[in-house]
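One chain of protein is taken out of this complex; the other chains stay put.
Moving on, here comes chain A:
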Amino acid sequence: MGNWIKKGTPYLILAALSLPLLLLYAWLFIGAFSPRTHGLIPEGFTLSNWSFLFTPWGNRPSIWVAALNSTLLAGGYTVILLLISSTAAYALSRLSFRGRRFFMMLVLVLHAFPSITLLIAIFYVLRALRLYDTLIGVALVKTALELPLGVWVMKGFFDNVSWDIEMAALIDGCSRLQAWRRVMIPMVRPGIAALAVFAFVLGWNEFLLPYIYMPSARNWTLSVFIRSVTAGGAGEILFVNYGVIAAAGLFYVLPVLLFFLFTQRYLLQIYAGGVKG
């Protein structure tokens, strides 16, 4: 009996600590399919909350446009990030050149630096580059913010590739670029997959950058779209149909949740590796 209590206690504490999380997310699923909820208790079942999928919601653009924008932003920035961080990481991992030390320090300093403080100035950079209110502009800013992490993670993967293979390619007459493209990139495929999953989720979730840097309705991502519905905040909660908002929220978060179920391993790799002390 005493042993049983001793074994069970950690489980009980964990369950109690995690209960708020479960309750939070439970509402999303319950609320999305009922006309109204009292706490977590639904008042019947309905699919009418999901009508926004087919009919416009006020004077907002179609939610499918927002979904497309989110996909383009997340996908575009992921591709740019992978390209830029895997080239830079290769140089830092494999080449000896003047300034290498400096670049390594730069990557690490930028990794710790809270880049969100630069929001105001980046506004002007985007204006100057004529990239304000464009998807590509926001994708570039997002790339920049995640670049230090990307370079650091990819460098870790390159460091672990045996030198013999690359040496053989170089001796056979490959240039550095060919060696990178044909030999090294295939060797670090798991690293690229992990970084891609991580980056895509971040891009899909991103709120502040599209909210600030591409305000036009045609550019709205799902995050900005949903913000436009919930912006009333706590004060107006009673005047808005929260069943519809729950449905929209679920529509937005569901791809991430499914993705998360299957790719958790990759995400953990980045979280643990990218910031290891």
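By our rule, a residue touches a chain if its C-beta (ideal position, glycine included) is under 8 Å from a C-beta of that chain, and two chains touch if they have at least 3 such contacts; residues count from 1.
By our rule, contacts and distances are computed from a predicted model.
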| item | value |
| --- | --- |
| Which of "Tryptophan synthase alpha chain", "Trehalose transport system permease protein SugA", "Isoquinoline 1-oxidoreductase beta subunit" or "Sugar ABC transporter ATP-binding protein" matches, in UniProt, the chain that is not displayed | "Trehalose transport system permease protein SugA" |
| Option from A:10, A:44 or A:58 whose C-beta touches the chain left out | A:10 |
| Missing-chain contacts mapped onto chain A | 10-11, 13-14, 17-18, 20-25, 27-28, 31, 36-41, 83-85, 87-88, 90-101, 103-106, 108-125, 129, 140-141, 143-145, 147, 151, 159, 162-164, 167, 170, 176-177, 180, 201, 204-205, 207-208, 212, 222-223, 226-227, 230, 233-235, 237-238, 242, 245-246, 249, 252-253, 256-257, 260, 264, 267-268, 271-272, 275-277 |
